[in-house]
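Handing you this structure, nothing more for now.
Here the complex is missing one protein chain, while the rest keep their positions.
Labels A and B are assigned to the chains in the order they are written; within every chain, residues are numbered from 1.
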Amino acid sequence: MTVTDNPVASFHDNDQHPVGFGRMLRKEDPRLIRGKGNFVDDVQLPGMLHLAILRSPYAHAKILGIDVSAAQAHPNVVAVITGADLAEQGLAWMPTLSNDVQAVLATDKVRFQHQEVAFVVAEDRYSARDALELIVVDYEPIDPVMDVRKALEPDAPVIRDDLDGKTDNHCFDWETGDAAATDAAFAKADVVVTEDIVYPRVHPAPMETCGAVANVDQISGQLTLWCTSQAPHAHRTVYALVAGLPEHKIRVIAPDIGGGFGNKVPIYPGYVCAIVASLVIGKPVKWMEDRTENLVSTGFARDYVMRGEIAATSDGKILAVRTNVLADHGAFNGTAAPVKYPAGFFGVFTGSYDLEAAYCNMTAVYTNKAPGGVAYACSFRITEAVYLVERIVDCLAHELDMDPAELRIKNFIQPDQFPYTTKTGWVYDSGNYEPAMRKAMDMIGYDELRREQAEKRERGELMGIGIAFFTEAVGAGPRKDMDILGLGMADGCELRMHPTGKGVLRLSVKTQGQGHETTFAQIVSEELGIPPEDLEVVHGDTDNTPFGLGTYGSRSTPVSGAAAALVARKVRDKAQIIASGMLEVSVADLEWMKGSFQVKGDPEKSVTIQDIAMKAHGAGDLPEGVEGGLEAQICYNPENLTYPFGAYICVVDIDPGTAHVTVRRFVAVDDCGTQINPMIIEGQVHGGLTDGVGMALMEIIEFDELGNCLGGSFMDYLIPTALEVPDWETGHTVTPSPHHPIGAKGIGESATVGSPPAVVNAVIDALKPFGVRHADMPLTPSRVWETMQGNHTPPI
Amino acid sequence: MQVPAPFEYERATSVDHAIALLERLGSEARLVAGGHSLLPMMKLRFATPEYLIDINDLHDELGYIRVEGDEFRIGAMTRHRELLESDELAAAFPIFRDAEKVIADPVVRNRGTLGGSLCQADPAEDLSAVCTTLDASCVIRSSDGERVLTMHEFHRGPYETAVEDAQMLTEIRIPIRPNGSSAYEKVERRAGDWAIVSAGAAVWMDGETISDARVGLAAVGPNTTGIGAISEALRGQVPTEELYATAGGLAAEASRPSADSRGTEAYKRHLADELTRRALRRSVARITGTNGQEA
Partner (left out) sequence: MQVTMTVNGEEVTKEIEGRLLLVHFIRDHLGLTGTHWGCDTSNCGTCVVLMDDEPVKSCTVLAAMAGGRQVRTVEGLEVDGVLDPVQEGFMQCHGLQCGFCTPGMMLTARALLDDNPDPTEHEIREAISGQICRCTGYSTIVRSVQWAANAESESPVTVGGAS
């Protein structure tokens, strides 16, 4: 190992109690390592019932009838509800986050395999499951539309005949960039490379599946919903809009969440079913998915069929990138992205390069697959964008016979070009790409690896070195551009100091493992100079936190992190006025000493923030016009996204006899601007790198022609174990964001975005002796071997 | 999470008790040992027995690895972990340790048993391939007594064995022959997955020449199968890369794989060839003390 950023030895003598930024052990951990977390399935209420959902065995079928009598007769069953029952209440359909509708329970027909058809509420979870076997549904199968390329053929069965006047499977068209300018750039190019690139459907598969406990108080009408939600406030408002429940009577609590990765952003039919059941029955109702339900019905990711084109001069100056995308959105458009961005932030497909022109044209279609699309730490489709550009740049390097690192460096946006407006209109806030790239190359010993590779090729051994350089766009987002279902993407934050100088910080965002309770305490600690352990972070409960849009798209630090810093500054500003009264000097004569105000030039005269907090609540007069107490609130509207970036290098070895790929090393140099807690940042990166190995080598949600999902359990949906991944080597550079109050950028999804192309590029590099320029994920042994034989086929 | 359908639980205290329970409860009764194949099937409701007879208390009676005369006798309740950790077994048949290292995962190996693995009769199951390779025989007991079957007789088809109602597999017997060794090769999509293809080989030598050899493959047809033609082609020959290639070719020819998400037919046939060569090469190297790496 060449990196010593976080050697084991350093854990004994690290500073575990910093004031402000730095490595700090997590405030979440003491409960979690004792098994004392409180996850949704841990919630037990008196009289609680259990809900189980009957799902369709068909991908596309008319429902002719449902007989629930046998299920209802089961001694432990309390209720059996069908789509027809919900339709009577006007609850059979619900809006998706993309202004489409989705069936809560199917009424007319089922549109994907495992779609929700009916539910049972029983006294225990075993009986609920048993009763599903007793429901008889009469289906009339319809040909399913499973091949995205055939979805728009004139004779394709129409999936969304629930929509007025719908006569085809077209979902939407979208374009960005300048088609004419791009054509012109291509026309003058010396080299044009075209490649068909598929990013297959994958699934976030957090270890905790989705679930909810709904409890409607029969007297007050108050609904309390414990729910696996990454966005409790947004969920509450949507329930108010869908079910017509008064919003002040809804309390959404997202307790400890066992991983989200985007899977827990949408509202699923199961949540609505639990709410309806509790409303109807008058008792608390729990619904927890099993693993198959999670994999086959909840928010999938990707499913983009892309044609990438790149134009360059013969000496490797990239002129333009063009792409045409066919997007499979499944049976309902459940994309969780800002409404003006139906393709998410795919528009950043121009990558980290200074181009003359770029253009993308996209067609999205409905198929008989589960809905979703934006999930799995994708930063609103930046995974797809970065994969496209980093793959096509490697294809160009292949054609030009140029080193892929040098080709990238030659085309980077230069430091003096920031803020940089891309040809698709994104304003990159800050960047300094070449030092990150060089650092990664130094860490991994790039030149030495190329020499080793050359020697191995002589011997017929297959070794590959893959590079990816990415720029992310995270922290949605400015409310002039970005909203979800009309809700602006700004975040509230409240800070209240207690008289003794301790404080409580209330966040709208919600950790699913990212460590908000620690990171956000550190942000306020940095601003107020008090120990992070003196700050309690409250989050995940809509009754006790200000409104905000939630944690996804790496937005917590860029948006709520800024809010936390600014709310602390508001408190500090008020504290300064109180201090001026305490020290009997003017506000301007005070200087902030990270924890205390001191009279300029007189270190003997100072008051601590704790003294000030007591004064704010204590006896005696305050300066004129100052109210008592020391607290503030804010709603932060970001002026721009933040643009973290990184340089990743992966080394793989392929067994020439079996085509089995081993990831030998992986170096990740990330730049997320100012670092708040390097330990947590490193952890975020490690997890994302593992995702990348998974997607590149093994993860896929496949379907057969009949619409059967082939990846419906962890026997078939393979996630890397400790044996498939190397000991991660990480480094960083620091290029602060100019518009974020502390210069921080998001980091949660960088590695998931950046690592798949690094792994794939490494495999393709290893296969260079076979003349291979591209192969699609997942690069299973069989797919690699077939590629070596010249028989590569796309996975979909 | 998924849960099994209702059943009656019985716990057997001895082999005789287990057989008596099977006789009394009839064809709707199933034995459960480690449970790592049966219980997931029951949770998914692909299996819905009315009675489940827990035989874990039979570990004292059926959990053993011992030499009797000219054969190894391994009790059906011997757990994967015990097979992996047995130095005696590894010394005689290194194929066992090769295979056990890559069967499921260490936690599953704490529970899963030899008997359970063989009775599952999954065409991709590793220990069946190992036992086939070693020409093992299976002891099936009923109240009428014992019968001893070859692996070929034991596995009647995919997921189907010669164990009938009120019978149970109690022991595996493996003949010990001098101057031999063995090896196992498996390719999987990920640690803990079933084999894409795996190959076991056992070789016995007489001086410079192969006196006998056996190859058993998993995941290339309806059953894990020994390939007689390979044995015939290898007997009396001096081991060379050409000979391994011949054997590999015969393995590929004998394979009847089907395409699935683990791989294409062509790839699996290729693996049958490649892994047969590797397993033979390593077996011979273990006898001759060379390193067994490809030339």
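The definition used in the following text is that contacts are C-beta pairs under 8 Å (C-beta built on N, C-alpha and C of every residue); 3 or more make two chains touch, one makes a residue touch a chain.
Computed from a predicted model, the values in this text were never measured in an experiment.
Undergrad: Given that one chain is not shown, which residue among A:F412, A:W728 or A:W785 touches it?
TA: Answering carefully, the residue with contact to the hidden chain is A:W728.
Undergrad: In the full complex, which of B:P4, B:G116 or B:G216 touches the chain missing from this view?
TA: From the options B:P4, B:G116 or B:G216, the contact with the absent chain belongs to B:P4.
Undergrad: Write down which of B:A20, B:A47, B:A90 or B:V108 is the residue touching the left-out chain.
TA: Residue touching the chain left out of view: B:V108.
Undergrad: For subunit B, which residues lie in contact with the unshown chain of the complex?
TA: Touch with the absent chain occurs at residues 1-9, 11, 32, 35-36, 39-40, 43-44, 52, 54, 56, 81, 104-108, 110-111, 191-192.
Undergrad: For subunit A, which positions touch the chain that isn't shown here?
TA: Considering the whole complex, subunit A reaches the absent chain at 8, 11, 25-26, 28-30, 32-39, 41-42, 44, 125-126, 205-209, 256-259, 261, 290-292, 512-515, 679-680, 682-683, 685-691, 713-715, 719, 721-723, 725, 727-728.
Criterion: only the chains that are shown with their structure count from here on.
Undergrad: Counting in whole Å, what is the centre-to-centre distance of subunit A and subunit B, each centre being its mean C-alpha position?
TA: Distance between chain centres: 43 Å.
Undergrad: What residues of subunit A sit close enough to touch subunit B in their complex?
TA: 125-126, 129-130, 133, 288, 290-292, 657-660, 698, 702, 710-711, 715-716, 718, 720-721, 723-724, 780-782, 785-786, 789, 791
Undergrad: Where on subunit B is subunit A touching in the complex?
TA: 1-3, 5-6, 44-45, 105, 187, 189-193, 196, 261-264, 266-268, 270-271, 274-275, 278, 294
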